[in-house]
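Report on the following structure.
A protein chain is absent from this complex, but the other protein chains hold their places.
As written, the chain order gives the labels A and B, with residue 1 at the start of each chain.
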Amino acid sequence: MAGVELKKIVKKYGNTQVVHGIDLVVEEKEFVVLVGPSGCAKSTTLRMVAGLEEITGGEITIDGRVCNTIAPKDRDVAMVFQNYALYPHLNVYENIAFGLRIRKEKKANIEASVEEVAEILGLTEYLERRPADLSGGQRQRVAMGRAIVRHPKVFLFDEPLSNLDAKLRTQMRAEIKRLHKRLGVTSIYVTHDQVEAMTLADRIVVMQDGRIEQIGTPMELFNNPVNTFVAGFIGSPPMNQIDAEVQKSSTGYFVEIDGAKIKLPKLKELEGAEGKTVVVGLRPEHFELGKVKGLNNLPVELDLVETLGSEALLHAMVANTPFVVKAETNGSIDHLEDISTVSINTDLIKVFDKETGLAMGHPTSTNS
Amino acid sequence: MENMQNRMSWLKEHLRNEWQIYVMLAPTIIWFIVFLYKPMYGLQIAFKDYSIFRGVANSPWVGFEHFHTLFGSDQFLRAVKNTFMISMLSLCFGFPMPIILALMFNEITNQVFKKTAQTIVYLPHFISTVIIAGIVITAFSPSAGIVNTFLEWLGFESIYFLIKPEWFRPIFIGSGIWQEAGFSSIVFLAAIAGVSPSLYESAVVDGASRWQMMWKITLPAILPTIIIMLIIRIGNLLEVGFELIILLYQPSTYSTGDVINTLIYRQGLQGAQYDLAAAAGLFNATVAFVLVMTANTISKRYSRTSLW
Partner (left out) sequence: MTNMNLYSRGDKFFVRINMVLIALFTISTLYPFIYITAVSFSNGSEAAAGNVVWRPLGFTIGAYERVLSEPLFWSSYVNTFIYTIGGTIVSLIIIIPGAYALSRRQLVGRRFWNLMVAFTMWFNAGLIPFFLNMRDLGLMDSYFGLIIAFACNAFNIILLRNFFEAIPSSFEEAARMDGANEFQVLWKVFVPLSKPAIVTITLFCMVARWNGFFWAMVLLKDEGKIPLQVYLRQVIAELQDDEEFGQSLIDATYSFETVTSSIMVCSIIPVLIFYPFIQKYFNKGIMMGGVKE
């Protein structure tokens, strides 16, 4: 099976360790996205898979074969670079054919392969053009064509969309997804954009400072972030995180935020935690506007309403922390201007340990 | 010991994987050793009584004898003085010209005129020294030269410029400016091109004249380039164009025109006094080295970037 496996991967530059023992299994045909802020070593990890960076410790297996010392060209992987690395002196055809020519494929084979790839990517009419005469999206497609044409076992993408404008990025994102469905090749994709990660990935790997924070499907990460970092990273706008002291009442545990009682979900970790400070996580999308019976009501004093079209972002300060609520506009924002209370269901509230940042009641953290 | 062994095996592995870049490097390194470093080894004859038959290595040492001879020789001291005089004068007159030219080119609004003028003033840079000398000899010739024709037309007496010591330096420096001023202005033009147009636009809005903009915006903006170029020039002070001097000077103009390298040429290559000439060359190279290193240090301090 053409999967990729990383076992305790370590990378050091001199005495500086940048990757701290990463374990990751990418299944065959899976689309895995490595996401994290810049400097989290996601690109370094990808480049170790490609063979462009030496592996300091651990083992990388591609298709069941250990590749630590195998040259990049012999790993049967193809990479799409951030700047595409298209050769400006070659036309589209020659750019796509470059790898095949280097490998001394037969001329007829090259022609057939390039034409097939051009067909798939809709580049047939541009084959004679130089990269300089192409639009950003077309260049991006040529870069992918160069990867596809070799029929590699694994595709590696290093922030391939970050040089495109917002509109093209959305469009190319969909194209990459379609292509993956069509070709079904194992793919590892690096980005700093969580929206890209959410839309593309079968599974997302959230990284920070050379460590994996959480691995899971997009919905798993959204619904059950393992810690405050993932909670803040996944989702747009990010989850509101408010520090509060746990209190106990006859019906269970609650916190008080700006004078409002917010009931916390039933969690094993909360037992006996009275007086302890926790981080309460409230997704902007999970609120209802106004006072709603049976839900936790939170008073908010809006200082700004941002219109996005069908939705609007309501900005406020809650417990001296910036606070955002996402609301539907229904064609007008007039009714949003004088909102003074929002409500949330207890079941949707996340609670994190203030000291460790770990989520309470998380499916994985409860085991450990 | 084990460390050493590890390193050796790593090196072996490295060479097996990367032998190609060493194959590429080899010709360059061999060339530098054979043609530039081997002569440095040969420099030892400056301290030896060199004989062709014994060769560099086997000639007997004589210590600083050649240097004593040199510093006791009027000819050498004159050459040192001439070298500094000619290079200082070249610096004073030759250095500002390209800057002035660049500033002037920048003020030209007619693009066709600008391009044409630039094309012409860059041209002499690509002309051989021998031709420059040929032109000078023809133009300054006493009977046939245009310069004397012009002087006579103005009512002056004609002058045999090329045998007059007092005329040697002006002619040499003038032909240097003629050949290089235009081409050297490219660096400053490039610096001027890097000045943000919005600076000029806001000056126009403030009502500045072209003259004021040149002094208050352009010149300060290219000042770092000017200083760097000046430092480079000072570093290369001793590199007077001795090839042109060899072609222009005559025994009668040695008193103002003979520089260290021309003296080396005459004594060493024409007179076969190799060891003495090599000593003069070593003196020249050492002073030049100190100048270059000093210039680089100053430049590092000034601009935080080394020249190389």
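List of remarks:
Here, a contact is a pair of C-beta atoms (placed from the backbone, for glycine too) under 8 Å apart; a residue touches a chain by one contact, two chains touch by 3 or more.
These numbers come from a predicted model, not from an experiment.
When you scan B:V62, B:M85, B:I246 or B:I298 for touch with the missing chain, the hit is B:I246.
Only one residue from B:V62, B:L91 or B:A117 touches the chain missing from this view: B:A117. Note on the undisplayed chain: of the listed residues B:N58, B:S196, B:S209 or B:S255, the one touching it is B:S209. Contact with the chain that does not appear here is found for just one residue of B:N58, B:T138, B:S196 or B:S255, B:T138.
Not every partner is drawn; the one left out touches subunit B at residues 11, 14, 18, 20-25, 27-29, 31-32, 34-40, 42-43, 45, 55-56, 101, 104-105, 107-111, 113, 116-117, 119-124, 126-131, 133-135, 137-139, 141, 143-146, 148-149, 178, 182, 186-187, 190, 197, 200-201, 204, 209-211, 243, 246-247, 261, 264-265, 268-269, 274, 277-278, 281-282, 284-285, 288-289, 292-293, 305-308. Although one chain is hidden here, its contacts on subunit A can still be listed: residues 50-52, 71-73, 77-79, 81-83, 85, 87-90, 98-99, 102-103, 146, 150.
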